[in-house]
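What follows is a set of notes on a single structure, which appears directly below.
Here the complex is missing a single protein chain, while all its other protein chains stay put.
For clarity, chains are labelled A, B and C in written order, and residue numbers in each chain start from 1.
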């Protein structure tokens, strides 16, 4: 008899990936999965890749209280209400943005509405954060863009090797990052064969990225790419001092199971991380401008969402951090 | 200390998938992986998705003899020579075509060269085959097209519900099925955004499909599709009697862990099987022509190659058949 | 001052392609384009590829009466009402299914609702049809699947070389063929990386294909493919007599500007027809089954919709049939 877990918001892409990871996790038992408009349907009617998983989606709120730990994979702004209905003893990992920010004003500016509060930030690779997560009952798992960019940037800023006030990021995401709602601009016909920037100049994840990475000024341009999964972030910053940026990263992540600084000269490819909880990194100095260039790749549904959440849950539950997670991508 | 396994031909796509599955298999220890032109390189230099796997590719022939079981993922025609060098006690699963056919003349006609021989055919879902595989030291794992089409067709022919002399198949494969050699027609620029039939009228896998499925006349048209993985076979046949084809399949596979006959009206999608060892099936009678239409989907590198091979190996080694294999696809 | 044309239903994919073709047509002047929910928007807000086309979409019904010829690119079932409002002297090319069928019962069975009537069928390559179109004021342009399959099949049946009672077709279409409505199953995340059959066993285009090709029994399985444009149809039939199917097709299309029977051994690829009004064909006899196999490729928005409609309009207006149309695809 394993640890009892539940997923609220199981009909979206992150929810589906959570169900897949939980099904393959040796210590977790899925006791409930809830959804809004899909309540009452078998899981496999919503997620064809889970054919054989014998479970019916419940209505939001149903049966979550029986779980030892609940994953919330809800639309932004809905986590607080669901969390409030859970008994105090139930541990929670929120995959949404609601509890990530410390700065209520930033929440107001980018999301609007009431700031729900601040939970322990769920990125175990940040200094001190692994222990904090393990000691918490409420964790706000990091967002997909924030994970990709923070893992590339935070050690350089912490080491004094990169100027936190001069960071420029272009990050391209696969379409699952845009969610599963039926919108014309997300139709296959519109997306295949092309690249589309969006929310240029003011993306709502900038405050989270600054908070987590230590950057004080950051230009971020997000691009929608014709692939289902993956984020590739190109992070450039003005160097401070003369540290080799690759060595700074390699030292920071030497003991991390999920973050790989690739051999010198080998650059990350998103496809190599698909389906895994790995993040691949590489860095160099640009010959012409002298800027640091770090490229970071991960699976937005893996280390950027569901995998990250399971990693946090493992810590919160006292399990080995890597249980039920793979570092190896499904490629080609 | 687990069972010692090795992979010969580890630099191709099936080889890479084998390494990934072995790395996640709780009972198997990878002791060697060999390659031809990539010998001497770290595995991750050839398979970026396996960053973190600490192994150097050996030259073909090296160190395979230390293994309890060897997987051969070599180009067609090369398995016999490598197998001959292995001690009799080493079990072998061949992913190539060399030992699949019983009919030497068919080998000559489609492949040319000397027919290597006939090993136990590695498709456990065929009647009697599971026990035969478990009792064998040499198994010729089924091919990707043959697995997809045979699983759709064999129970219908065996039940007398489909005419074996009137079968028409169109099957589309993702590009990994075409292998990893550098050819202009396999370049992304040539493949993306289009569909291309190939080897129309005379595909070399037809004899294997007929042998395994019981069909006596079969028209098969293969199509290259712009996706990395997956095969979708549309199998039509003239019905005999009035059995419901979906019910025939559902009865045949009721106890199979990897073959799912989907709920009536739900049709297989290749993406739902990506990265898994599942095969999804659905069948109906065409309203206008009265023909049986079966659609079959699987991952050509999973149930069509590496997953299938591990399933056979599990049987040969006395392990539970599903060990280290997943029925859940990585989607979207 | 050119011939005045208008497009009703200009916000969909076929409508957008019509606008592009009209803009490049030396004899046609676009005087109006209408849409439903997008009325009032500039064309380029709906079709980014037409940036620079200075026209605002009107409401359906507006200004169409000023045109010499109107293209209807409306959802199925809406053409009759719009056509009824146009003066008798206005020529009409309907891209919808409403006026294609001669058999009202078939309309009822597959589409439901009132059968609108029967107009001249707009496939100029059928025997006698070119003159009929040129003499008509009302033309029902052929559908995308029907064009692809009929061009492959009709000459073989007409020549007595193929059995009209034993035809099996599998046809894969790009996503633009499924239209531009916001549906979850058409999202890029769902479509990329996979193949999905749909409407298996009873597709609504079967009656049109039988009517146009002469087939009397036809099994058709449609598949959605991860590409924006293109249809690839694999058409197999039992041969009658011993005519070479490729030669039958080559003779039938020797003088056709838009239908190319490729050199023996070269098989059609959808990408080669993208953006053009070309249809590529190839045929052979299957070695194992003896069946005729014809593969046909075209652009579902080109020869399968907007290009076909412009070809018909050219005939109706007394212009050279190829005016404003290209046989060369945009590839890679």
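The rule is simple: contacts are C-beta pairs under 8 Å (C-beta built on N, C-alpha and C of every residue); 3 or more make two chains touch, one makes a residue touch a chain.
Just so we're clear, the structure is a prediction, and the values are computed from it rather than from any experiment.
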Query - Option touching the unshown chain, where A:9, A:96 or A:226 are the choices - result: A:226
Report summary line: Given A:59, A:197, A:263 or A:320, the correct residue touching the omitted chain is A:197
Query - Contact partner of the left-out chain, one of C:192, C:212, C:252 or C:283 - result: C:192
Requested in this report: For the chain that got dropped from the picture, name the residues of chain C it touches.
Outcome: 13, 16, 20, 23-24, 45, 47-53, 175-176, 192-193, 228-229, 260, 262-263, 266, 269, 271-276, 278, 280, 326-332
Report task. By the contact definition given up top, give the residues of chain B that touch the hidden chain. Result -> 13, 174-176, 178, 180-184, 186-193, 226-228
Requested in this report: Go through chain A and note every residue touching the omitted chain.
Outcome: 167-168, 170, 172, 189-190, 192-198, 200-202, 206, 210, 217-221, 223, 225-230, 232, 234, 236, 267-272, 274, 282, 284-291, 293, 295, 297, 331-332
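The rule is short, and it goes like this: only the chains that are shown with their structure count from here on.
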Query raised in the report: What is the Cα-based rotation angle between copies chain B and chain C, on a 0 to 180° scale and rounded to a multiple of 5?
Result: 180
Report summary line: Using only protein Cα atoms, the chain sitting most centrally is B
Query raised in the report: Which chain pair racks up the highest number of C-beta contacts?
Result: B-C
Report summary line: Chain-centre distance (mean CA atoms) for chain B and chain C, in whole Å, is 38
Report task. Calculate how many whole Å lie between the centre of chain A and the centre of chain C, each centre taken as the average of the chain's C-alpha atoms. Result -> 44
Query raised in the report: Multi-chain contacts in chain B: which residues touch at least two other chains?
Result: 192-193, 228-229, 269, 271-272, 274, 331-332
